Each structure stands twice: as C-alpha cells, then as structure tokens.
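A protein chain is absent from this complex, but the other protein chains hold their places.
As written, the chain order gives the labels A, B and C, with residue 1 at the start of each chain.
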Amino acid sequence: MSKEELGVYLKPFNRTGGKFLALIAVLLGAMALGGYALYIQFTEGHYVSGMRDVGAGGAAWGIYIGMLVYFIGISYAGISVSAAVRLLNLEKYKPVARMGELLTIIALLLGSLFILFDLGQPIRGVINMFQFGRPMSPLFFTFSVIATGYLWSTLIFMYISGRRDASIMKANGLGIKPLYTVLSGGYVDSHKAREKHNKVLKALAVAILPLLVMAHSFLGFVFGLQVGRPGWYTAIQAPAFVTLAAASGIGALIIISLVIRRTYGLQQILTQDIFRGLGNFMGAATGVYIYMIISEMYVMKYAGPSGEVLIADSMLSGQLAPYFWAEILSFIAAFLIIFAMFARKSYSLLGITTSAVLVNIGALLARNMIIIPSQTLGMQLPYALGSYFPSWIEISVVVGLFALGVFLYSIFTKIFPIIEFPEEVRGER
Amino acid sequence: MGRTLALLTLAIGLILMAVGLMTVAPVGETAGPVISNPKIPFAAGIWVLGMMTSLLTPVAYVMGREK
Amino acid sequence: MVKYAMAIDLDRCMGCRACMEACKIENNTGRNIFWMFVFKQESGEYPNTTTNYMPRPCMHCDNAPCVKVCPVGARFKSETGAVLTDFDRCVGCRYCEVSCPYGVNYFNWREPADNQYYHWGKGEAEGKYGTADIRTLANGSISPYRNPTLDEPHGAEKRTVAGGGHYVGVIEKCTFCVQRTDKGLDPACVANCPVSVYTFGDLDDPNSSISKLLASRSSFRLLEETNTHPRVYYLGTPMPLEHRKHLENISV
Partner (left out) sequence: MAQLTRRSFVKTAGAVTVVGAASLKLLGADDLFIETLKPVLPRASGKPEITEEIVHTTCWIGKQDCSILAHVVNGRVVKLEGDPDNPRNKGRLCPKGQAQIISFYDPYRVKAPLRRVNGKGVPGEWVETSWDEALTLVSDKVKEVRAKDKRLLVWQKGRSKAEPFYDNAFVPASGATKLHHGAFCSDAGYRANEYTIGFNGVLHPDFNHCKYLLNWGWNIVNAGGNKLCWITFNQQLLDARGRGMKVVTLDPWKRGAGPHTDEWLPNKPGSDLAFFLTLSNVLIERGYVDVDYLKKYTNSPYLIKSDGYLLKVDGKEQVWDTVSSSAKPFDAAGVNPALEGEYSVGNEKVKPAFQAFKEHIAQYTPEWAEDICGLPAERIRKVGEELGQNAMIGSKIVLDGVELPYRPVGIAAYHVTQQELGFQACRAAIMAFMLLGAIEAVGGLRSDFGRKTHGNFKSLDEVQIKDPPYNIWLQNSKYFPINSNNSSLVARVSQDPGKYGVDYTPEVLMIHMSNPLLSFADQKALMEWLGKFKFTVVIDPWMSETADYYADVVLPAATIEKYEGPSSVNDGYNDGSVIRTPPMRPQFQSRADIDIYIDLCERAGFLYGKDGYIDKLNGSLGLKDPYKMDLDKKPDARDIFDRWAKSSGIGEGVKYFENKTVANPKKFAIKDLYAPAWNPPYGGLRHRLYGESLKRYGEVMKEKGTPENFRRDYTPFPTWRSPTMDSSPSEYDLYLISHKKIMFKQSRSTSNPLLKELEPNQYLEMNPKAAEARGINDGDEIVVESQNAITKETRQVKVKVQYAEGIRPDTVSMSHHYGHWVNPNVKEVGPAPNTLFFSGEGYVQMTADQSFQVKVRVTKA
C-alpha cells in the first residue's frame, strides 16, 4: 500500500517545521522551570509551597491535589470514546479514538506525578504504597485502580489497536523501524487478524468500562467519605466527579483534536460531524453537572452545619465569590452555546471549541473549589479562618507538568500515526 | 494456542489478585488495635501485579500464534 | 487491656496554656505545632459577653477517620487505645490531616531543625553579645532540650511513635505522651496543668479516677454527630463551636 494512499494520514510526519521546534523549546523551558521548582521543594520541603496546616489557617491539600483530580478527570475521554467506537460500532468517532487513548495515558501519568510531588516523602511513598497498602483507605484504590489498573489497561488497549498501523508503517519503511517492529509484534494483516483484534478490543472495552466508572467514583469517594470535612461529606461527590470527568474529558479531547486538525490540516478526516457528536455529549454532561452543583449548594446553604454554611456564604458572596461565579458562569455559558447550536441545528467549530475551553476552565476551578475552602473555612472547631494561595513553586510545577503533557503529546504525533488507518488501507506487502 | 496462553495469564493474574487481597491489611472495626500491617509485606504489590497480569490476557490472546 | 481516656473540666480552665508548653517541651515540637491547643474565645455582645477556654488534645477516636484513611497504615490504633503515627512509615500524604474533624494533625513542612525556635544547627547569633559555639551547644541536639529517651520504639510492634522523632515530610500529633504512659506516668499536659483541669486514666478499670469522674458527672464529647467516638470527654459548660472570634489568635 503506497505512501500516496496513506497520504493524508501521514501529514503529521512531514510537517515538522520551525513552529513545532519553537513549541518544543517553549515546552522544554517550562519543564525546566517546573524541575527547578521541584528541586527547591525537595531540598527545602513543602514549606516553600503555600500549603499550611489545616486549623492553623491553611490548607494541607492545595493546587497539586486539585490538578491531580482534574487530570484524572480528563482521562475519561480516551476510554469512553474508544469504548463507544468498539462497543457501539460508532465508526464515525474512529479518527479521534487514538487521540483519546493517548490523552488518557498522559493525563493519568500527570495525575500520578502530581500525587508523587505532593507527598512529603515521595520515594518512601512509592515503596510503602506497595508494601503496606491498605484497602480501607480510598487512596489505596486511587493508587491501585487508577494509577495502575486504568493506566495499564489503556496502554494495552492502545497497543493492541495500534499493532496494525505499526505493521503498515514498518512495511512502508516509514519513521523509526525498530520501534514499529516492537509495536507490531509480528502482526500479519489479514481479515481474520483484524476480526480477532476487533473481538479482543471489544472484550477489553467491556472490561475497562467498569474500571472507568470505578476510577472516577473512587476519586470522588476520596473526598465524599470524609465526615471531618464540611462540604466534602456528601453522597453526590462520586457521581459529580464522574459527570465532570466526562464533561471536561470530552472537552479536552475536542480541544486537542481541533488543534491537531488545524496544525496538520486533517480537515477531511476530522469532520465537523465528529465534533458535533462530542459537543452534544459534553453539553449534556455539563448540564447534569450544573444541576449537581446547584443541588449541593442549595442543601449546604439551606440547612448545612455551620462549617458548610460558612463555605457556601464565602462562595456565594464572600472571599471566594469571584472563583465560584467564574466557575458556574463558564459551565452555564458552555451549556448554552451547545444548547443554542443544538436547537438551531447549526454547529460552528468555533462554538464547540469555546464551550470546550469554558468547560475545562470551569472544571479547573471546580476541583479546587471543592478541595480548598473546606480546609481553610470548613472548620468544625472554632479555629480562626484561614486562606490558601499557591506559591510560585506550586504554580511553576503545575506549568511544568502541563508542558510535559503537551510535550509527550506532540512527540507522539511525530513518531506514531495519531489517526488509525481505516480498513481500506491494506497492510499487505 | 493463543486461547490457552490467555487463559493461563488470566488465571495467574486472578490468583495473584486473590493472594494480594487476602493478605493485605484488613478492612475492619477500628475500635480495637487496628492491625495495620499486611500479613505478608508487599501484599498490595501482589494485588496490583495480579491486576496487571490479568489485564495482559488480551495481549496474550492476540500474540498467540494465529492458526 | 488498657483503655486510656482523658476528661477535661472546662469550668476549671483559665486559658493559661501551660499544657501547650508542657506538651511542646516534652515532645520537642517545632514552631506553630501544637499537639495540645487551647481555644480562647469571646462571644456575645457588650455588656453580656462570655469568655470560654477549651483545651484540644487529639481525641484518639475509637472510630478514627485518620486511621481509616491512612493508605500505608502509618496511623494506627495502639493496644492502649492511643492513635499513634509511625514516623518510619508515614509517606506525608496528609490525608489524615484533611480527614480529621478536629484539626489535630501537624505536618513537618520543612526540616524540623529549621522549624525550631532558634537555628542552633546554623549557629544563630553565634557572634552576638560575645562569642560562643552555638552549634555544639548540648552536643548538637536540636532543640537542645530534646529528650533522647523519646527514640525508644513503642509497643509489641517496636514502632517509632514517641515525641522528639520529627522528620521532614511526615505528619505528627498528640500521642497521649506514649513515652510517659508507657512508664505509668500521666501525659505532660495532665501532669502539669496548674489547676488540674485534666483527668487521665484507664476506662477499663472501674475505680480509676476517670471512670469514677465520668460516672459521677455528666460529660459530652466534641462533634459526636461525626460518630468518631472520641476518647476525650469534656465536663462543664461547652464552648460555642461556630464562633470564630479568637481572644488571642496565634498567627501562622
């Protein structure tokens, strides 16, 4: 199968212009900044961060945990799309499947790194987690189910679905040959092999879907089970986490695929129809999440114990009002844009992207609004009220890890086809 | 051949998971002295290893010599 | 089986905070770390105001959220019922700190020697007002009043849990002075309280002072609705918990 037939699918490979190198340079710079901040944090301890003891007017879980929850949230996109493609035979979304899987892997990787950098004793943390792990702690499941189970299964999913493309690439002598021999692993393209793969992937998707739901709800349970923290202890945490994960996950996928579509000119493959579907799903999920926020806030404000009322007041009209209203308004705006387009049956890419961006901004704020105020204001004993703001160290570590994610993503697009080769593209020699 | 290899990996995986879960520190009433130690060290590690092995079954199945 | 518990008589407390200092010296805790903390609150409006004081040790709960959430079992309930932290196993995830309704956990945000009251290790003020070698003052132990006997491991499992052992990146909290109760002494706060606010003892022994006290006077526990079953009982007039106005607040 000649290069011309592959043609459009190989566009990412031959567009390694100056702009790409500039991007890589910027990303490396940001990662260096993050690395330097991490070096200081390791040598001088977390004192350099803005975190302080709960009760002494600070928050012990800061922006690192907020970003951890956000990243594990957006990892929702990968599996849900691939599962949709495999299980529901929605071939329409096949082109974005691999992008989703890659997003999941990188997001989970970043999430695990955020936990690691938040630990006071990171090296001991890794060892003791394996050695003395206790299932009674919700963190155990965050660690074993998400960081290993979910990440590992997505890797396998991607490996199996990528074997065929690797063999085609090898056959055509493109890119890095030894990499593809490993990745194809003796794959011989034939109808029977393709059937076998599809069957296996369908089975794996069925296995992974519960993992998906379990992972995000366990993350919710990390907070939802804590009777000690007003504002956390609600049954809605787990479902809310899954919903926001869906909304922000798909939103992130939309953003990434649109960026790839524009930079690599893959307009014919990534048709507007795909984005319409994703957009609708995201809009629906956002709508449900708005409903959940309202119900939680209503319950807190109406009859919550003093800690919760304090948080609700601070969020609605107090010190945290700007963050909370920015969050809720961006969700509502995103939902309205999608709903308007849905009602008028005319979708614009610009509309979908803006609402995807708004959802993610809202998600970033929402995660922190759940975690931090409950520690600084949600005291059940009469401590003085506290405040928390990330120090430059924390912000540069976050920026550094963001850059790492984008860096891995862009490198991957250079070494492996980002869009699965369709059936018609034959793999035989 | 692929089928047997897959079933073998799945079996090993599930056994490891079972061993891990049985020897990990128990979930239980915290009133008495909570036995916070696993019966054997690295029980959690074994549980994770088990989960990863069982997730390898599809690869084993696919990698098995196509008939 | 010993079942340690503590009773605090709020009608006797004068907010002198001697218990906080006794605890701090006994366990060599650093700046802004108060294993024992005393709330001093004023409520009401002029001229009918009320002033309340309330000591707050760790509650050593029987259904402890911190024991449940610790991912590595560093926080555990010892045989005497005291909830202790194993400094060798804690990974510093601070989940216990955020899960505790009473806010009794303190994290070593930085090297404990840097968080002490003077930088003895760095020879602070070595040349000021006459020269002297501050670094080897008290043969280099930081703080110089650190009691080396606190390093002995505790209990059957030989775990390092006593005060004095502070490490960067590890959580710490009141241990009911496990190193003292092991020797049959009262915790430092109980032994030192100038006006005997505290009663400490074994609830399993019916004629211990605490069993008799709790049998004779009505007591309450903090945040009972969280179902943590604390081991610390309060007697006398309770402090209004919602109020946030500190008489003298300790800045971080």
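Just so we're on the same page, a residue touches a chain if its C-beta (ideal position, glycine included) is under 8 Å from a C-beta of that chain, and two chains touch if they have at least 3 such contacts.
Since this is a predicted model, take the numbers as computed values, not measurements.
One of C:4, C:39, C:76 or C:120 touches the chain omitted from the figure, and that residue is C:120.
Note that of C:161, C:193 or C:210, the residue touching the chain absent from this view is C:193. The chain not shown here touches chain C at positions 10-18, 20-22, 24-26, 31-32, 42-47, 49-53, 87-88, 117-118, 120, 123-126, 128-132, 134, 137-139, 141, 143-149, 151, 160, 165, 167, 191-196, 237, 245, 247-248, 250-251.
Everything that follows uses one rule, which is that only the chains that are shown with their structure count from here on.
Chain A and chain B, compared by their mean Cα positions, are separated by 27 Å.
Chain B and chain C have Cα centroids separated by 41 Å.
Within chain B, the positions touching two or more other chains are listed as 25, 36-38.
For chain A, the set of residues that touch two or more other chains comprises 129, 131-134, 136, 140. On the chain C side of its complex with chain B, the touching residues are 61-64, 67-68, 70, 73-79, 157, 229. Those residues of chain B lying in contact with chain A across their complex are 21, 24-28, 36-38, 41-45, 47-48, 51-52, 55-56, 58-59, 61-63, 66.
The touching residues of chain A, counted against chain B in their complex, run 129-136, 140, 144-145, 148-149, 152-153, 156, 159-160, 163, 185-186, 188, 190, 192-193, 196-197, 200-201, 203-204, 207.
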